[in-house]
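Dropping the structure in here first, questions after.
Of the protein chains in this complex, one is absent; all others appear in place.
Up next, chain A:
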Amino acid sequence: MSQRLIYLDNNATTPTDPRVVETMIPYFYENPGNAASRNHPAGWVAEGAVDTAREQIADLINVDPREIIFTSGATESDNLAIKGVFEMYARKGNHIITATTEHKAVLDACKKVEKKGGEVTYLEVDSEGLISLEALEAAITDKTILVSIMWANNETGVIQPMKEIGEICAKHGVLFMSDATQAVGKIPVDPKATGVHLMAFTSHKMYGPKGVGALFVNRKNPRVKVTSQMDGGGHERGMRSGTLNVPGIVGFGKAAAIAKEEMHEDAARLSKLRDKLQKGLMDVLEESYVNGSQEHRMPHVTNISFKHVEGEGLMMTFNQNIALSSGSACTSASLEPSYVLVALGLGDDLAHSSLRFSLGRFTTEEDIDETIKQVAEGVNHMRELSPIWEMYKEGVDIDAIEWSEH
């Protein structure tokens, strides 16, 4: 990575740990085998390497290696879980429950299910970003086959009450699936102890390579099956065909092994740095608000709105030096601000004013000090330029103005 770029966008993707890269290299040229080739040593070596990685990954989340299905990433895992359960359990019912703050991979898979005759309930969240357990239980019907709730949110880092959700699902005999992309490798995640039957996660959010992910599928009590969405050679116990990405899987396995060893230490260090960053900004910038629960939150994430400043413009003041992301519309092709922040009850204006800071294993204290300095300067610069900030300072009621929507 470039020395001068401070990288605080680890929820988008993490740098691949150099120790991970090292373990992958022999599986490009020296060991070229296809893990499905059963008749020569190259295939056996590849198969052995995949087995080891599967064990490392299973060990991180305390499951049986046979419960790990390799995919191309969390988006594919989410799709396989939701569409696969919808098709496999069609005789049992057609109703799925999820939440409005889920990742698009879950929401769009649910939309597709609706087009195919499924019914989906989208639970709302409170101002902390948490779903209501009462609303969840009330939404379950005799047609409900799946509850899909993410472990930790990508934008706010908010962690849902997973264990309680698991208990409700168990009580009603409904499968519980979780998109745990942001949580695995960062905090302890134990799907079996939590009552989770299917769980999507990916390598590149935990210092492994991009292009490889996994779906945990519970094998016993209950035995869960999903209808394959990718047909071919019948790989991964028939649930996901396609030649395995051997170097990627080897790297994923190593990343899981490192996470198991270092996750607690990383989390303790990063939560201190995150708190320092958040406090450092809040202390010097009035009208700043932390978005989402601070109690139930990932250790390395904070999402802050700086009122009367637009997020993308703000980022342009420092984005040559600091990489992070904004909930503002202008960052994407759409002009809508972050639906996750809007779901928390933020007005569109505050959603446009947000920045997401996601720290990672390679973040240093110097990075945080420099970020506080540059972001504070940027916010002050943008407020000098902001007519709404001027009105606010003059005591004008901004909500009373009739804005010309365009």
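Observations on the model:
We adopt the following convention: a contact is a pair of C-beta atoms (placed from the backbone, for glycine too) under 8 Å apart; a residue touches a chain by one contact, two chains touch by 3 or more; residues count from 1.
Just so it is clear, contacts and distances are computed from a predicted model.
Name of the non-displayed chain as stated in its UniProt record, restricted to "Amino acid/amide ABC transporter ATP-binding protein 2, HAAT family", "Ferredoxin", "Iron-sulfur cluster assembly scaffold protein IscU" or "4Fe-4S dicluster domain-containing protein": "Iron-sulfur cluster assembly scaffold protein IscU".
Only one residue from A:11, A:278, A:302 or A:328 touches the chain missing from this view: A:328. Interface with the hidden chain, as seen from chain A, comprises residues 308-310, 312-313, 316, 328-330, 333, 335, 337, 347-349, 352, 382, 384-390, 398, 401, 403-406.
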